[in-house]
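So, subunit A:
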Amino acid sequence: MSEEAQVLAPSSPPSDSPADDSRKTPRSLPPAAESPRRSSFSLLLRPLTVEKSRYDALTHGRKALLCVDDISVSFDGFKALNNLTLVLDEGELRCIIGPNGAGKTTLMDVITGKTKPDSGSVFLVGDATDLTHLSEHEIAQRGVCRKFQRPTVFQGHSVFENLELALPGEKGVFQSLFARLSGKQREAIERILETIGLTDQAATRAGLLSHGQKQWLEIGMLLAQEPRVLLVDEPVAGMTHQETERTAELLNSLAGERTVVVVEHDMEFVRSIAKTVTVLHEGSVLSEGSMDTVQNDPKVIEVYLGES
Partner candidate 1 sequence: MSAALTRLEPVLPKRGWAAFGAVALLSILLVPALNSLSPSSALHLPDYLVTLFGKFLCYATVAIAMDLLWGYAGILSLGHGVFFAIGGYAMGMCLMRAIGEAGVYRSKLPDFMVFLDWKELPWFWRPMDNFAFALVAALAVPGLLAYGFGFLAFRSRIRGVYFSIITQALTFAMMLLFFRNETGLGGNNGLTDFKQIYGYPLHAAGTKHALYMLSAAGLCAAFLICRFVTTSKAGRVLRSIRDQESRVMFLGYDPTRFKLFVYTLSAVICGFAGALYVPQVGIINPSELQPSNSIEMAIWVAVGGRGSLIGAPLGAFVVNGAKSWFTVALPNAWLYILGLLFVAVTLFFPRGLVGALSRIRK
Partner candidate 2 sequence: MKTRTATILLSLLGAITGACKGPGSEAAPAAPAESAKAAAATSAAAAAPAPKADDTGPIKVGILHSLSGTMAISETSLKDVALMTIEKINAAGGVLHRKLEPVVVDPASNWPLFAEKARELIQKEHVSVVFGCWTSVSRKSVLPVFEELNGLLFYPVQYEGEESSYNVFYTGAAPNQQAIPAVEYLMSAKGGGAKKWVLLGTDYVYPRTTNKILNYFLKSKGVPESNIMEKYTPFGHSDYQTIVADVKKFAAGTPTAVVSTINGDSNVPFYKELANQGLKASDIPVVAFSVGEEELRGIDTKPLVGHLAAWNYFMSIDTPENKKFIADWKEYAKAKNLPDADKRVTNDPMEATYIGIKMWAQAAEQAGTTDINAVRQAIGYQTVRSPSGFTIPMDAKNHHLHKPVFIAEIKADGQFQVVWKTEGPIRAQAWSPFIPESSKKIADWTFPWACGNCTEPKFKTEGAVAEK
């Protein structure tokens, strides 16, 4: 749970959420905005859609789904991403690794619209719209979904309600004022509950779930969104061995139908799930390929594996 929840949740007394780990960091206040939004002025100068030539060059000859094209982001002179280009294929399970500060999380932020890049574009195949112009919820509506490092579920809602909120459909204010639940939707939720193994806890408040269960619930919510691309940020951090194994299983089963991108530190875990691995370093791609290829890449050994 992030800090703003602390601030904004007006009256959650401690008894409310025993499993809420964020109480340990009580002092901090959220910055006024989550991230510096680039001045919309520079954004205006850039085209709303991707150039045809770039589109073709990147998607040519492969079953590409999501392309990250030449993205650069800098914070106060520090280059978080440096002309990074990355193409993700349909149905693949991609792991992204890299030392701290390599730009993994920033990459996620750019794809999901949380951070606006200085230059470059992101687009989904079949639609040349540059996603970097869209806001988070619009990107999410296009089927790019994200799972945070720490499980972010709605603690006050039941597991069922959490999933219900995630269901695709009209998400405007007035639709939701008069929204009703159809039988079909109810079935969809029940199916997902089964997938993530929380059928028995459907009516439980999400705040009362264990850490691992919350992770699964979050993944369930992402599934309910029927995503095309699933971005998963360090899914097994803080999990027990058993939970880790189950998560690996879950992620593996998800790939194929949709593209899954996993950012992870745990090498053991990466090895157990990854077919293709991308190594980031100082904001750009250092190496890409199977786990073995990457591990034997001298550059990688030098900057990354060498350290650990």
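Per the selection procedure, all candidates are chains of the complex that A comes from, given by their letters.
Please note the rule applied: a residue touches a chain if its C-beta (ideal position, glycine included) is under 8 Å from a C-beta of that chain, and two chains touch if they have at least 3 such contacts; residues count from 1.
Since the structure is predicted, the reported quantities are computational estimates derived from the model, not experimental observations.
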Of the listed candidates 1 or 2, the one touching subunit A in this complex: 1
Contact set on subunit A toward candidate 1 in their complex: 1-2, 4-5, 7-11, 13, 29-30, 32-34, 37, 112, 114, 135-138, 140-141, 145-146, 148, 152-157, 161, 164-166, 168, 171-173, 176-184, 186, 221, 225
